[in-house]
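Please read the structure below before turning to the comments.
One chain of protein is taken out of this complex; the other chains stay put.
After this line comes subunit A, so read on.
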Amino acid sequence: MYLEVNELTVDFHTEDGVVHAVDGLSFGIERGTTLGIVGESGSGKSVTNLAVLGLHNPETAKISGSIMFDGQQLLGAPRSTMEKLRGNKIAMIFQDPLTSLSPYHTVGAQIAEVYRKHRGVSKSVARDRAIEMLDRVGIPQPKIRVDDYPHQFSGGMRQRAMIAMALVCDPGLLIADEPTTALDVTVQAQILDLLRELQEQTGTAIILITHDLGVVAQTAHDVLVMYAGRAVERGTMPEVLREPRHPYTWGLLGSMPTLNRPVDLPLHPVRGTPPSLINVPSGCPFHPRCDYMKLLGPEVCKGERPELAPHRGHGDACYLSPSQKAELRARPAEETK
């Protein structure tokens, strides 16, 4: 595994209590593949990836477990090591490119400085590289636009510039945190295409964080569904799309509009709201929102915490037996017909 996260736990100590943002999360990603991490707001997706980059404030965040990147333990690594990795071997792009780019520096300068920092090249070499990167991500007239400020770019161009900045040092791992959420739908598809194209060229591993299963379905090879700081389902993208196993994943799929779905059929949103991460529900954290608790009985769902099967491959953390799931899955399928 290129990146292997094991039993990662991130707690924040706040005045209201300890927030269990990530609780015993394990996943891995190979070079050249894309892992989609899906979940609602507050499910721990972003917190996990900020932990990979070591961007949490060590005074408020208590992190344990293991993060192995290319054979190197990142948890507890000295700051200088992390600074050499960030932007160089591991890069990140964020949700809102307008606020994520510095308004005070030109787009070119922001790209060039990463290259200078990690490659120690001269200003003019870094500038040429910035122009080359802007060209690669499809910015027209890169020689002129390199001196523009982010506010002179459109939303989609800003995200392209963000991607250029993230990829300027040919990182082995790119973490894209909701890269299309702040963009228009048409631009979203362009950005996802661009990411896929660049991945084919460079072999970068991509972690794509999103709340939108649709985004992942188009792009990712593997998918990890997170709920309340834990993984509830993992598998390859076709596996999870064809045969989703966890009721939460069913909920996510059922709340997603698709083209081949009858227009008059209502969407099924997941009822309720995400749980507090200070008082995470006992047992399966999804049980207060789960429609199938009555099948198993509350004593089961509130009892021992279901674990995601440790072996690789398609797995989920639910008490329902495979036959029960198959039966339940058949029902909404009938509804669609």
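Note that a residue touches a chain if its C-beta (ideal position, glycine included) is under 8 Å from a C-beta of that chain, and two chains touch if they have at least 3 such contacts; residues count from 1.
Simple rule for what comes next: contacts and distances are computed from a predicted model.
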{"item": "Omitted chain, identified by the protein name its UniProt record gives, among \"Transglutaminase-like superfamily protein\", \"NADP oxidoreductase\", \"Electron transfer flavoprotein alpha subunit apoprotein\" or \"Peptide/nickel transport system permease protein\"", "value": "\"Peptide/nickel transport system permease protein\""}
{"item": "Candidate in contact with the missing chain, chosen from A:87, A:142 or A:229", "value": "A:87"}
{"item": "Contact residue for the chain not shown (choose from A:78, A:103, A:120 or A:257)", "value": "A:103"}
{"item": "Sites on subunit A contacted by the missing partner chain, in the whole complex", "value": "53, 55, 79, 83-88, 91-92, 94, 96, 99-104, 113-114, 117-118, 149, 151, 165"}
